[in-house]
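Note that this complex is displayed minus one protein chain, with the remaining chains in position.
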Amino acid sequence: MANVFIFPTTSLILSDLVARFGHTPLSAAMQIREIVQTPGLESPPLQITPEDPKKGLRWAAVEVPAGVRGRMSLYGPLLDRAEAAIIVNNADFSFGCMGCARTNELLMFLIRKKGIPVLDLEYPANEEEGVEFVAAIKRFLDSLPGGRA
Amino acid sequence: MKAYTPLLTGTVTKYVFVESPEMTPSDLAIRAYEISQGVMIKETCFGLQVTGREEDVNRIIDSLRALDPTHIFVKDRGFPPGDPRRCRANLGGARPGYFGHEFEMGLVRFISRGLSALPSRRPDDMPRPPVPEKRERLDAARLKEIIGSQES
Partner (left out) sequence: MTRVRIAQLSCGPEYSGVQKEINDAAAAVDAEIFFPDLKLADIRQSFSEFGLDVRSPDLKLAIARAKALVEGRVEADAVFIATCFRCAEAAIVRNELRRFIHEKSRLPVVSYSFTERTTSGTLLTRMEALTTIARRRALLAREVQEGITMGVDSGSSTTKAVVMKDNRIIGTGWLPTTGVIESAENAVSEALSAAGISRDEIQAIGTTGYGRFLVGEHLKADLIQEELTVNSKGAVFLADSQHGPSTVIDIGGMDNKAISVQDGIPGTFTMGGICAGASGRFLEMTAKRLGVDITELGPLAMKGLSQKVPMNSYCIVFGTQSLVNALAAGSTPEDVAAAACHSVAEQVFEQQLQEVDIKEPVIMVGGTSLIQGLVRAMGDLLQTPITVPPYSQYIGAVGSALLASGFIRRE
């Protein structure tokens, strides 16, 4: 079983398919769950405090906007654990956790720099593309360590 | 700053969404209540949320998935259902993640099609999606040639 980074990290489709084909999707929800279940100082809505953008300094310098560094404090630890990644390149309407294009660019770069297996895709726009999409993901996941291939 | 004491620690919440000609979100909820055994079930627009200890949640999800495997989709959620920090009633509008669901739920029928079609295809016949397009730009020298040929 491999830890598979998914982009968008909030994706229902990717999260479902990765788990369905026997691997662990690394999703934004896991990180959010961890921080909302950890005691500390109250900082609604996400329990990200002003300290978190400082943790993000590990991935982005201080002149990078706070929102990028705060988001990186969420996804950076996921990147550390990632053994493979599936990237949907035309996720133009993924808000909130995926709402900042600069963070997303940095994330994509760091994934590629890591040198792990990456599958690049676009969202399907019709049934045949749906078949292609699922087939590509299955083939990719099966080829990973612990996969069914 | 006020101290923060988390609620429902040690639980997980998962979304179970359905997009099926055979089953509505409320059908799904009825089946979930039948097997819930005290695990929290909450209906939502696209299906339901299941909250509890991870093994209990997974047990329920496995049974639900079996009802219509190619039309039921599951993902983790960071917050428990009805959390005031994410609740539409408190925010005035949907939290940003909702639009993401709205977007992907518009596409899952294609995924369902993929999931149902694949088992009947031989591994060699599995289609490959095109690699996301990166268009080559026209070479500047070639452009110059074209302009030159138009002018003459």
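Letters A and B mark the chains as written, and numbering starts fresh at 1 in each.
To be clear about the criterion, a residue touches a chain if its C-beta (ideal position, glycine included) is under 8 Å from a C-beta of that chain, and two chains touch if they have at least 3 such contacts.
Just so we're clear, the structure is a prediction, and the values are computed from it rather than from any experiment.
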item	value
Contact residue for the chain not shown (choose from B:Pro21, B:Gly92, B:Pro119 or B:Gly148)	B:Gly92
Touch with the omitted chain, as defined above, among A:Val4, A:Leu46, A:Val131 or A:Leu144	A:Leu46
Residues belonging to chain B that touch the chain removed from view	88, 91-96, 99, 102-103, 106
Touch list for chain A against the chain that is not drawn	42-46, 48-54, 63-71, 74, 92-96, 98-102
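Simple rule for what comes next: only the chains that are shown with their structure count from here on.
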item	value
Distance between chain centroids, defined by C-alpha means - chain A, chain B (Å)	13
Chain B partner contacts - residues on chain A that touch it in the complex	8, 10-13, 15-17, 19, 25, 27-33, 35-47, 89-90, 93-99, 120-136, 138-139
Complex contacts: residues of chain B adjacent to chain A	1-6, 8-13, 15, 17, 73-79, 83, 85-86, 95-97, 99-101, 103-105, 107-115, 117-118, 121, 126-129, 131-132
